[in-house]
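One protein chain is absent from this view; the other protein chains keep their places.
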Amino acid sequence: MMDERDLEIDDLINDLDKEYYSAHPTANSSYLTTHKSRDLKSLVRLWISERTCPDILPYAHDLLDTMLDRVREQVEVIEVNTTSGDAGGGAKLKLLFVETEVERVKFLVRGYLRARILKIDKYYMHILNNLDMQTRLSQSELRYAKRRGNQLKRYYDLRFLSSLPPSLQRLDDTAGGLQMVEMPDLNEVVFIRVLHDVPGEVDLGNDDKIELRTGNIYVLPYKVIRRHIDNGDVQLV
Amino acid sequence: MAIPAKQVGTFIPAEISFLAENSLVTIIPRQAMESVGLIGGTIPSMRPMRRIEVPIWVAVLLKKQSRCNIVPPNWLSEENLKITYDAEAANMTRFSANLPWEWVEVGELILGSAPDDLSSPPHVIRNLLRDIREVRQAKARAGLKNLNDSYLQLDNVGAMELNEIRSFVTMAMNQLRIMQGTREGAERQDVDVEPDDQDDDDDDDDLPRESYDDSMLTAKGYQDSYDTARNSRQGSEIGGTEDERASINSHTFAGVRHISTQNRSRSALPQAPSYTDDDDDGDNEDNDMEIDAAYLNAVNGN
Partner (left out) sequence: MHFSNHISFTTMYGDLAAKLIQDSKRTQSLDVLPAYQADLVNSIIREIRDLQRDVKILLDQQGPNFRASQDRRVSCAIFVLQICMRRNKRCLLAYHKLRARRLETLVWSGFETTSIGSEGDSGVALSDRPSVASGWHPDEEEYFRGYGDVLAELKGEWTDIDLTGSMEPPRDLFIDVRVLKDAGEIQTEYGLITLTKNSQFYVRQGDVERLIQQGYIQKLH
């Protein structure tokens, strides 16, 4: 929802915020305008994107690290305050907000990771054969994909695969014109919203062309709009 | 599966609502409260009667404890909702731009948590919202009849409204696309019968990828294409996860499509590859009803 102009204003306000806060450490800001709120927005976007995108997106190392650090900080705040005996009504109320929000953030991180695992499970063989895919995974995800792949292979082997003629024992052959390795279908349609006007037209590859104007909402194949998602012209919804 | 089937490829309404709770609303505090540092921002310190903006989830919590009043957004006033309803009813081919992206969820959240903060009786607002929702749903339904495999434009649709048609639109458009690919593939194969002729590396190849790993579903699809069209439709009635069903349907539909349209010219297809344009095919009404039923399921199922 953030277009270029918003971004600039946000930056300006952020700078002002920082100046102001260094001079008035106890002052309040409006909820909107801190870098914190931008990080949370990014996490929400990431959660939506990973859930709706047919492909596996690059793992968001930095953001995840930041958010996890803050979750830990807040959990500490909760622990310190709850163990410090009878907190007053005001302190309890504060904790209610802190704790509620921690649960909300945990839910987002959990959903993000599990949306990725869903796809990793589905495309594990393609991932294990493809370096580009592997770079998009965290170390932990890649290790999971390998270990699960081994378990699954063992299950298939024990149950039937190793009993078949040698020519039929592979899990990744393409004989008979059938691709056995499942991979993301970039032709699947996605729902997108245009964040700011994009000059020119997008060629949908079948004589259809569309314009991208701020606020437009389209359903179209991921493949034709991917570039504009990556550069921030549009967002998955 | 790492994610429950009902959340694969779509969101449950509670999730859409959860997202809307992050958007900001103005509140009028009734009590003072110190500022609270959160992960995604800071709740400013509150003084009675001094308006501040906070995320809706914060406002709802404060309201529950009678610590604030929520200022309903302008679009949620009786007067504006009436204007919006008229605007919606006046143009049945597009959604009005009067409502924000999260209007359904925000409306429900405020009606649910702060009915006493509305400037009109809650039932009046509730009825207006329902009327607007219905007239917009009718538009969405009408619009879906023109689905094609290329793109669909849904300007001014709301987040919840979009999510309600998401599964159906995704499934239908992906199927149409696969059908298109199947027909093109079939035409190609008419010329070229060598079974191992595959242009695997062609990025533009629209042939559906029939994963070996998903072989059962595909195999079933093949079998169905030898059965009668009616039998093959049973694919849409079986249980299973959304993606499993979609996968089954795509192949059964592909089979039906292939049989019933092989002598039709391709030129009409990018525009309107709908199920209803074959006048001489007795099954059409059935197909149409099936779409309607699927759409209704998609909407009501949530």
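Lettered A and B in written order, each chain numbered from 1.
Following the convention adopted for this analysis, a residue touches a chain if its C-beta (ideal position, glycine included) is under 8 Å from a C-beta of that chain, and two chains touch if they have at least 3 such contacts.
Here the structure is a predicted model, which is why all the values come from computation and not from measurement.
Although one chain is not shown, part of chain A still touches it, namely residues 68, 71-72, 75, 78, 82, 86-87, 92, 96, 99-100, 103-104, 106-107, 109-111, 113-114, 117, 121, 140, 143-144, 147-148, 151-152, 154-156, 158-160, 163-165, 168, 175-176, 178.
Mapped onto chain B, the interface with the missing chain covers residues 1-4, 7, 12, 14-15, 17-18, 195, 212-220, 223, 238-241, 244.
Simple rule for what comes next: only the chains that are shown with their structure count from here on.
Centre-to-centre spacing of chain A and chain B amounts to 20 Å, using the average Cα coordinate of each chain. By the touch criterion stated above, chain A contacts chain B in their complex at residues 1, 28-32, 34, 36-37, 39-41, 44, 48, 51, 67, 70-71, 74, 90, 93-94, 96-98, 100-102, 104-105, 107, 111, 114-115, 117-118, 121, 125, 171, 173-183, 185, 187-189, 191, 204-208, 210, 215-221, 237. Interface residues of chain B, counted against chain A in their complex, comprise 1-3, 7-8, 11, 18-19, 22, 24, 33-36, 38-45, 52-55, 57-58, 61, 65, 67, 101, 150-157, 159, 162, 166, 169-170, 173-174, 177, 195-198, 200, 204, 206, 209-215, 270.
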